[in-house]
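Reading through the structure tokens given below for one structure.
In this view, the complex is presented without one of its protein chains, the others remaining in place.
As written, the chains take the letters A and B, and residue 1 is the first residue of each chain.
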Amino acid sequence: MRYLLGRLFSILPVLLGVSLLVFLLVRAIPGDPARNIAGERASAELIEQIRAEHGFDRPLPVQYLTFMGRLSRGDFGTSIQSRQSVSGEIARRFPATIELALSAILLATLIGVPLGIAASLRPNSFLDAGSMAAALLGVSVPVFCLGYVLILAVGDYLPYAGRMDEAVLREFAPRTSFYVLEAALRLNGRALFNALSHLLLPALALSSVPLAVVARITRSSMLEVLGQDYVRTAKAKGLSQRAVVLKHALRNALIPIVTVLGIQTGYLLGGAVLTETVFSWPGMGWFVVQAIGERDYPVIQAGVLLFATTFVLVNLFVDLAYSKLDPRVQLGVTK
Amino acid sequence: MSADDRHTLRRLVRHRGVQIGVAIVALWVLLAALATPLTGYDHSAFDPDTALDYQNVPPSWWDRANLPPDVEARTFLAGTDDLGHDMFGLVLYGTRYSLTIGFLAVAISLLVGIPLGLVSGYFGGWLDTLIMRSIDVVMAFPTILLAICIVTVLGQSLVNLMVAVGLVGVPGIARQLRAEVLRVKQLEFVQAAQALGFGNTRILFGHVFPNCLAPIIVLATLSTATAILETAGLGFVGLGPEPGTPEWGLIISENRNLLTQAPWAVLTPGVAIVILVLGFNLLGDGLRDVLDPRLKKR
Partner (left out) sequence: MIRTLAAVVAVALLAGCPGPDSQGGGTVGTTPGLKTFVFGRGQESVTLDPANATDGESVKVIVNVFDTLVRYAEGSTQVEPCLATSWDVSEDRLTWTFTLREGATFHDGTPVDAEAVVFTMERQRDPAHEFHQGEFVYWKDQFGAVEKVEAPDAKTVVFRLSEPFVPFLQNLAMFSASIVSPAQFKQLKQAGGGEEAFTNAPVGSGPFKFKEWRRNEALILEAYDDYWGGRPKLDEVIFRAIPDNSSRLQLLKKGELHGMDGINPADVGALEEEAEIELHTLRPGSNTAYLAFNNLKPPFDDARVRRACALALNLDKIASSLYYGLAVPAKNLLPPTIRGHNDALPARPQDREGAKKLLAEAGFPDGFETTVWTMTNPRPYMPQPSKTAQYVKNALAQIGVKAEVVTKEWSSYLEEVEKAEHDMAFMGWSSDNGDADNFLYVLLSKDSTEIGSASNISFYRSDAVTELLVKARQEFDLSKRDALYQEAQALIYEDTPMIPLVHNALVIAMRKSVKGFKIHPLNELRFHKVDLE
């Protein structure tokens, strides 16, 4: 418990730094947000008035404190472009990004781990060489290229825009923005199938890099573990290959895998920016990129902040999971 | 050259990944240098009006039915886009941009990251805490998003693109180097140098840094691959260099509306990215196998 509190405490300065950096970056973007709010044909007086209303004319430290004050109340301001509350927009869009990123991780794990294990069991076989070559290819493909290849290859059979067909969506009438989760919980087969079919291509495109990394790490950590004494002992004691792999080796190999998944969260969130653009996925990443184009300060601020915070929190969890998985890691003594 | 170095070099030359990686990169550089004589496409003397007569022509190996005879008479290995650019020539020509941006961006990462990592690891204390906390902050941002923000702030240009991609790579280099310095610092010869009263600068650059080089070389090679990918990503979201510059990500983004009518205009630059990035990744992995003894366990 003390360790947990300590870790939680240690991320506070990081989060504070993140908020400051986001705030400064956003202020430094050239272009006049007041003018954007005012519209194309607005008068100079009107722009001035809007500037005052939104506090763009006040000194930076004051603006930062106001920003932090509002943030602590969960108030992210109002989007300049859509004139909606940013927290509302986040509530609708972030779940879309979370579903996409989680599906990509799931695909990466479900395919990557077995692939890595298979490769490690027969080192230097055709399977090993082939899967490792594929993994290398996987980390070398830009996610948007893969997206277009997928669209060209199977776009006629699988949807590649949006999260759900409008007709299904209206019938389904979701109460949250986690469509897949909600459809599963409500046992709505049609909605679930429809949501999953929309999810497949973008998740596949996004999963290529984590999949490749997971496969490679699984393979090398399995090789390492399989070579260790206790595994050899277990084998010598007559345990079947299968039992050894499942029981001993896999558990130990999980540690580096979990770590990698933590690191890949950053990639997934960044990759989501590009994937969502290719697949018209109504998530946060795409929204933020559009917001940058439109100089929509409140949205950029909130979006980038949200991504960074998510990254920090996920890594906190990874650290905790790591300690849980590996009893050798002593919780109290860090650094 | 010591016997040890010769040994390492021999192992490098014999490493399959290194061989393939070097071959790919070298071949690609050669192709890029010979782009104009090879393809007949000259980017600097491009006549937009004649080119438009050859709009969206399929590659020579594609189904070329229904083409007007004068268009059919000309062959384009990778087809043309709707401005009439020969995609193969354009993409080869674009290699110059991708390689230059990649290398210079990594140079920026090294230039900023190495001092930070050295100082942080060697001196420790509050300076270390400050640098590492700042790096934690920066690393919390998805790289592509951070790069997008930096380009937006600095303004769109080729130089700023390199700066953004370079800056985003700094934390990785600094962290890795710091870890190395922490390890090397404990070694006997450094301790000895300190006991002898050598100056910090002399120890840092004379003893510590040379012994941290191997992982940095590996990381720099892999970073080049990442930098090329990130550059393409920025070009793709429209934050690359001036439109018309044959930067691969930019080409893909400008031709995305041709995906159904002229897919080759989107796929050719994509294939180029994959091949070059694959080359650097192979090379980096190979270097790691040979140079970085702790990661060699297999």
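Here is the rule we use: contacts are C-beta pairs under 8 Å (C-beta built on N, C-alpha and C of every residue); 3 or more make two chains touch, one makes a residue touch a chain.
Worth saying up front: this structure is predicted, and the values here are computed from it rather than measured.
Engineer: Using the document's definition of touch, tell me which of A:L71, A:A161 or A:L200 contacts the absent chain.
Structural biologist: A:A161
Engineer: Which residue from B:D82, B:D128 or B:D292 sits in contact with the chain not drawn here?
Structural biologist: From the options B:D82, B:D128 or B:D292, the contact with the absent chain belongs to B:D82.
Engineer: So which bits of chain B touch the chain we can't see?
Structural biologist: Chain B touches the chain not shown through residues 46-49, 52, 55-56, 82-84, 156, 238, 242-244, 254, 256-262.
Engineer: Since one chain isn't shown, list which residues of chain A touch it in the complete complex.
Structural biologist: Counting over the whole complex, chain A touches the hidden chain at residues 1, 4, 30-32, 35-36, 38-44, 46, 74, 81-84, 88, 91-92, 94-95, 98, 151, 155, 159-162, 165-167, 169-171, 173-178, 279-280, 282, 290, 293-295, 313, 317, 320-321, 324.
Criterion: only the chains that are shown with their structure count from here on.
Engineer: How many angstrom between the C-alpha centroids of chain B and chain A?
Structural biologist: 24
Engineer: Help me check something: in the complex, which residues belonging to chain A touch chain B?
Structural biologist: 13-14, 17-18, 21, 25-26, 28-30, 123, 136-137, 139-145, 148-149, 151-152, 220, 223-224, 266-267, 269-271, 273-274, 277, 285, 288-289, 292-293, 300, 304, 307-309, 311-312
Engineer: Which of the residues in chain B come into contact with chain A in the complex?
Structural biologist: 133-134, 136-145, 148-150, 152-153, 155, 225, 229, 232-233, 236-238, 249, 252, 256, 259, 263, 266-267, 270, 273-274, 277-278, 281-282, 285, 297-298
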